[in-house]
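Only one protein chain is missing; all other protein chains are in place.
Chain lettering (A and B) follows the sequence in which the chains are written, and residue indices restart at 1 in each chain.
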Amino acid sequence: MVPTHYYLVLAGILFTIGVIGVLVKRNPIVIFMCVELMLNAANLTFVALGRHFGQTNGQMYVIFALAVAAAEVSVGLGIIVMMFRRRETIDIDEVHLLKN
Amino acid sequence: MQLAPTIFFWIMAILSIGSALMVVVSKNPVRSALFLVVTFLAVAVFYVTLSAQFLAAVQIMVYAGAIMVLFLFVIMLLNLSAPEALKERGTIQRPIALGLGGLFITALIFSQALLQMPTRPAPAEQVVNLGTVQSIGLSLYNPNLPWLFPFEITSILLLIAVVGAIVLAKRKLD
Partner (left out) sequence: MLLSLSWLIVWFPLLGFLHNAFAGFIYKNPKAAKNAVSFVAPAVVFASFLVALVLLPAVLQSHEHRAYEGMVPFASPDVPWIKFGGFQVNFALLLDPLSLLMTLIVTGVGGLIHIYATSYMAEDKEFNRFFTYFNLFIFMMLVLVLAENFLLMFVGWEGVGTCSYLLISFWYTDVANAKAGNKAFIVNRVGDLGFALGMMAVWSVFGTLSFFNKDATGVMQLAAAHKDVMGHDLANLQLWFAPAITTMCVLLFIGAAGKSAQIPLFVWLPDAMAGPTPVSALIHAATMVTAGVVMLTRCSWLFIQSTTALQIVAWIGLATAVLGATIGLVQTDIKKVLAYSTISQLGYMFLACGVGNFRAAMFHVTTHAFFKALLFLGSGAVIHAMHGQQDMNKMGGLKTVIPKTWMLMFIGTYAIAGVFPFAGLWSKDSILDSAFRSPWGSGPILYVAGLGTAFLTAFYMNRMMWKTFYTDKRFEDGKLPNLNHSNEEHHEEEKPEGHIHEAPPTMLLPLYVLAFFSVVGGLFAFLFANDDLWKFTVATFETAKPALEEGAALPGGSIVGYVISTLVAVAGLAAAATVYKQRSQSGELLDPALKPKNPVYRILVAKWGFDAAYEFLFVRVGGNFSRSFLWRTVDGGIDSIVTNGAKLVGGISHVGRLIQTGYVRNYALGMLVGVVVIVLGLLITWQSLITR
């Protein structure tokens, strides 16, 4: 099989791309999508290592992470919808009440 | 190492990284969402190669099937197909983020830590049935293992999420 560290490096790269996306994009929905990307990268790491050690533990973590991610997405999108209703814009830079 | 799985891995890796980059690079949020779906599918393929068959199916069902659909619904709802028009204010955000990200990736690729796993991976015969439904089920519902409790709690979590989402999204009662 493919050496495990290949998967780890791949997951790391995906994770980094997700992070960059979170920092650079200004549309909150896209930011959220990049967060999902990060979550996936983490899940990939878990599965790869679970396979490496021959245990099901890795996959169990992923199942629960998946469930939580689903719940989180629904609530998060609800927040974004509310944000849009208030301001008529979803440029994340407009939400700067904490400035200075 | 055998040739075929390695080549297959590299192709899928390039595919997944490429679509992830397109998620970030696209100006159109719908395009971003669609590229993200591609990424999820690639990850599902990886799960299969890692003997996590059940998980691959779940990934496609939940992530690509439910979560991304939700995303697309919200994008449509907020009617934001138009590309982002505003110019970014003169911040140092982008360069720093890109610089750090590049640094991080470089370190990941070349770091000794990730290039050497201290133990040998489990042999293929042993893990053939690692991720089957039966195997997952035995682990999940086994009272001696710690997974039963979180399983039950997750149901409550989902309930809370549903309630929360409804409360957040409903309009005020006039």
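The rule we apply is simple: contacts are C-beta pairs under 8 Å (C-beta built on N, C-alpha and C of every residue); 3 or more make two chains touch, one makes a residue touch a chain.
Treat the numbers as computed from the prediction; the structure is a model and nothing was measured.
Residue in contact with the omitted chain (choice from B:103, B:128 or B:162): B:103. Within the entire complex, the positions of chain A that touch the omitted partner chain are 19, 22-24, 26, 92-93, 95-100.
In the full complex, chain B contacts the hidden chain through residues 91, 93, 96-97, 100, 103-104, 107-108, 111-114, 118.
We take it that only the chains that are shown with their structure count from here on.
If you average the CA atoms of chain A and of chain B, the two centres end up 7 Å from each other.
On the chain A side of its complex with chain B, the touching residues are 1-10, 12-14, 16-21, 23-27, 29-30, 32-34, 36-37, 40, 43-44, 47-48, 50-54, 56-60, 62-64, 66-75, 77-82, 84, 90-91, 93. Only residues 1, 5-6, 9, 13, 16-17, 20-21, 23-24, 29, 32-33, 36, 39-40, 43, 46-47, 49-52, 54-55, 58-59, 62-63, 66-67, 70-71, 74-75, 77-78, 80, 84, 86, 88-89, 93-94, 97-98, 101, 104-105, 108-109, 114-117, 119, 121-122, 124, 126-127, 130-131, 135-136, 139-140, 147, 150-151, 154, 157-158, 160-162, 164-165, 168-169 of chain B touch chain A when the two sit together in their complex.
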